[in-house]
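Below is one structure. I have some questions about it.
Of the protein chains in this complex, all but one are displayed in their positions.
Chains: A and B, in written order; residue numbering restarts at 1 for each.
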Amino acid sequence: MKKHVISTLAGAAILAGSVSAQAAGELNFYNWTDYTPDDLIEKFEKETGINVTMDTYDSNETLLAKLKSGAVGYDLAVPSSNFVSIMVSEGLLEEVDVKSMPNYKNVDPRWQGPAWDPEQKYTSPYQYGTTSFAVRTDAADVTCESLKTFFEPEGEACGNVSVFATPEEVASMAALYLGQPYCDDRSDSLKAMQKLLQTQNKCVKVYSSEGMIDRVATKTVTVTNAWNGDAMRARLEGTPIEYCYPKEGLVGWFDSLVIPKGAENYENAKTFMNFLMEPENMAMVSNFARYSNAIPASTEFLDPELATAPEANVPDGIEVRVSETCGPKFVKSIDKIWTKLRQ
Amino acid sequence: MELPRRNPVTRRWLALSPAIVVVSIFMILPMIILLVFSFMEADPYGGVDPGFTTEAYVQILYERDFDDLLIFDPVYLNIIGRSVLLALLATIGCLVLGLPVAYFIARQSSRTQSLLLYLITIPFWTNLLVRTYAWILLLSSDGVIEQPLKFLGVIDESLDMMYTNGAVAVGLIYSYLPLMVLPIYASLEKLDFRLIEAAHDLYADRFRVARYVIFPLAAPGIVAGCILVLVPSLGAFIAPDLLGGGKKLMLGSLIQVQFASARNWPFGSAVAICLLALVMMMLMYQARIASKRRRETGD
Partner (left out) sequence: MIKMAKKKIYKIGDYPGLTGWTVFFFAYLYMPMIVLVVYSFNESRRAQIWKGFSLDWYVKAFSNDDIQSAALNSLIVAVIATVFATVISTLAALALARGRQFRGQAAVTGLISLPLVVPEIATAVATLSFFAVIGFKLGLVSIIIAHTVFCIPFAFLPIRARLQGMDDAYEQAASDLYANDWQTFRYVTLPLMMPGVVAGAMLAFIISIDDFIITLMVSGAGSTTLPLYIYGMIRQGITPEVNVISTVMLVLSIIFITVYWFVSKKAEETG
């Protein structure tokens, strides 16, 4: 009996040990849901022999929360530009000499040394796009003309709205609708935003940042918060959906790859960053997720659909305001407003 | 081989020590840390900052509006209220569904009893997430329930069952149903059916039999079952999260969000402490009833 116990324990220990011993060729990738195609990961694994495990999150806030909660062991993450500054100032990122990577020359010059990383020592480019709302074309009482349909829907649309689970981008859209600057933490502006979000709340059916395509396809909702790439994918799958360019404007964002502090597989993460700046590989990502990327040479590998799709082309005269990093007062206020909404 | 210490008392405490140490370090200590966190400042980007403050608890009842004034805000009381209400609803639902069944089982032959109990236990030991997910399949627009109804022309439009309080309630009832049936059955199993026979001989009709014979005997089981359903329902996370659509927050999902994207650990800790306090109160109340009954019946 004693022998059995000991051998079981030993066997389990060996098993656990062998799993972690593979750390030599490992990469722990923390990514947005549905943002990187499986075949790209497989290609990377085949070319480099590095085993990639991917965990997912649904928002920048969740990513930030995870990184701040302590040692979580991720080697690679994908924050949006406005969160990169926060992470840098909180000491959550490792420095990476992206400039000296062999594929760095493939990056579009206008995206080299961007505002959130002028010395290119934390990030390598991933994809960029816009945030707005999308509607089901065969639904009643919905129009793409104005953000009013999203924030103050009427008729049948009210009660069938889906909004992101976290406030960051919704607050930016609200700022556009209210004609305020982003991150406006003056008392009156915050009050106006709270009032608007509370009005919207009455018509919201679901607060979620994942599975939006599904919900529109099954007609569970008729108006949904959406990113342009998601909307394009839904449309190409056959869902009667239209990505909206309201007159008040859209939120723009740019996602990058970063290496969280304390990453165990630092070199492998760098390899992946470099791998993704290869035109062919970046094209695989864009063809899957349907967003734009910062590697001009990838165009020859891109699905021609992407060039002409309405979701990838902003009509003249519609503003795309890139998201900004907001100060702690605004962040705290919005978080408070938001938690109360979700009741 | 002789054990080093022959003193039975020392040996006993030695044997108990792993359990005591493990639970103390990994259960009691974390609870204390949680209590401490609830009195700390929230870092806007996540985690806690040093500094004592009761802000987290204040936030439950009051809102500090943008001019820094305190206004009473019932929002979180609503969430607590909804949790209590839905938990009570789930308990009553389980009771109504489960009590007759427990009685029915207690009346069967021993082998049938075994079989039925086995059938009831199975769902309980399968993964709760999976079982709750099945309800998504059932309740969604164009889901398993709506499809045949639409096909038969009974309804034209979606019943919109998902993302409602009702959906969460159904999910909760379904999660904890076996926990209600089993204790009631345990009480009723000892039921001597000759008592019922005797009651009939005394011209009692079925309702009087139920009220004066069956219910009192089942009472301890009913109380135990209610507690077993009420407590987990209060802190439930899966049902409100999957079936509530990010709205219809209950205490469990509210707490989880604070430790995830909402990044307000002190507030989350404060709500968790409130939840624990609520549960402790209920358990103490139940213990008091139980000891009172024991004193009365001289058990």
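FYI, a residue touches a chain if its C-beta (ideal position, glycine included) is under 8 Å from a C-beta of that chain, and two chains touch if they have at least 3 such contacts.
All of these numbers come straight from a predicted model, not from anything done at the bench.
Peer 1: Can you say which of A:D34, A:E94, A:D184 or A:E278 touches the chain missing from this structure?
Peer 2: Touching the chain that is not displayed is residue A:D34.
Peer 1: Need a quick check: the contact residues on chain A for the chain that isn't drawn.
Peer 2: Residues of chain A in touch with the missing chain: 1, 5, 8-9, 12, 15-16, 19-20, 26, 28, 30, 33-34, 53-56, 58, 69-75, 208, 210-211, 213-215, 217-218.
Peer 1: Can you list, in ascending order, the chain B residues touching the missing chain?
Peer 2: 1-3, 6, 8-9, 11-13, 15-16, 18-20, 22-24, 26-31, 33-34, 37, 47, 97-98, 100-101, 103-105, 107, 114, 118-123, 125-131, 133-138, 140, 142-144, 147, 174, 177-178, 193, 196-197, 200, 203, 205-206, 209-210, 231-232, 234-235, 237-238, 242, 251-252, 255-256, 259, 265, 268-269, 272, 275-276, 279, 283
Here, only the chains that are shown with their structure count from here on.
Peer 1: Can you list the chain B residues touching chain A in their complex?
Peer 2: Residues in contact with chain A: 42-47, 59, 63, 65-67, 73, 75-76, 78-79, 82, 140-142, 158, 162-163, 245-249, 254, 257-264, 267.
Peer 1: Could you pull out which chain A residues touch chain B in their complex?
Peer 2: That would be residues 58-59, 61-62, 64-70, 86, 90, 165-166, 187, 190-191, 204-208, 218-220, 328, 331-333, 335-336, 338-340, 342-343 of chain A.
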